[in-house]
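As you look at this complex, bear in mind that one protein chain is not there, while each of the others sits in place.
What follows is chain A.
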Amino acid sequence: MSDATAQDEAFDGETFDDSHVLDPAATADSQETINQEITDIHEAYRKGVEAGEAQERQPRIDFAPYRSSLLRHPTKDLHHADPETIELWSPAFGERDVHILESDLTIQHNGEPLGERIVVQGRVLDGDGRPVRNQLVEIWQANAAGRYVHKRDQHPAPIDPNFTGVGRCITGPNGEYKFTTIKPAPYPWKNHHNAWRPAHIHFSLFGTDFTQRMITQMYFPGDPLFPLDPIYQAITDQDARDRLVATYDHSVTSHEWNTGYRWDIVLSGSNRTWMEEGEEH
């Protein structure tokens, strides 16, 4: 292994720099080892819930089966803060920021991308069920072969010259969003030996308060890789995990054109005084 490659590996252990010369250190653990670790953590969680502990709704940030989390999670509890001033507002985005065509990932090049054309649509709501209007939604994803247009993704699957995999839109009056894209494929990564991520689309979301800012991943129903994936399984609670899985919706499917998925996103509670909303219309 050249120095340059060694540096890349150390620098970027999660990507697939050199797929046919796997770094033994990075791939030492078997899928069975990872599965057992996940099972043990989930079992302890279930016992805790049975004993009256609260259900978890967010991923653990300390989740050892996802090896990259080991040195990258705070060890001290998050400190409770009452949101103040700037935190009670969110940056404003609008038509100025995003062109309407950016929500169709299949028309960004001269030709048609390869793969299964899909529509993903849904609503962005806050914890009180209020639609999050006029707010930015950003997505990014791998192509139909499981390859990202990212210089560090060296997975030997083809790049599609007609697919970048980046989309943006601004939510409508009912918090609705809609993207036309290509169904992404699973891809390998280096968490452990023979590690594969379930197919997913990354979503980046803003709310009405900056404290609602979040980034997540949307998955597709019935993916056989779910039980094997330490990122998805870092959410210890099955109900919470299910919230990241879109639903196939035939009413979103259109005749001889695309299949359709529906996925609603709920942001955390707003701490704004909502009397102001009427004035903002």
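Everything below uses one rule, namely that a residue touches a chain if its C-beta (ideal position, glycine included) is under 8 Å from a C-beta of that chain, and two chains touch if they have at least 3 such contacts; residues count from 1.
Everything below uses one rule, namely that contacts and distances are computed from a predicted model.
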Absent chain [UniProt protein name; select from "Electron transfer flavoprotein subunit beta", "cytochrome-c oxidase", "ATP phosphoribosyltransferase" or "Protocatechuate 3,4-dioxygenase subunit alpha"]: "Protocatechuate 3,4-dioxygenase subunit alpha"
Sole residue of A:148, A:177 or A:220 that reaches the chain not shown, by the stated touch rule: A:148
Residue of A:35, A:162, A:253 or A:271 touching the missing chain in the full complex: A:271
Absent chain, residues of chain A that touch it: 11-12, 14-15, 57-61, 63, 66, 68-76, 78-87, 89-98, 125-130, 136, 138-140, 142, 148-153, 164-166, 168, 202, 204, 210-211, 213-217, 231-232, 234-235, 239-241, 243-244, 265-271, 274-275, 277-278
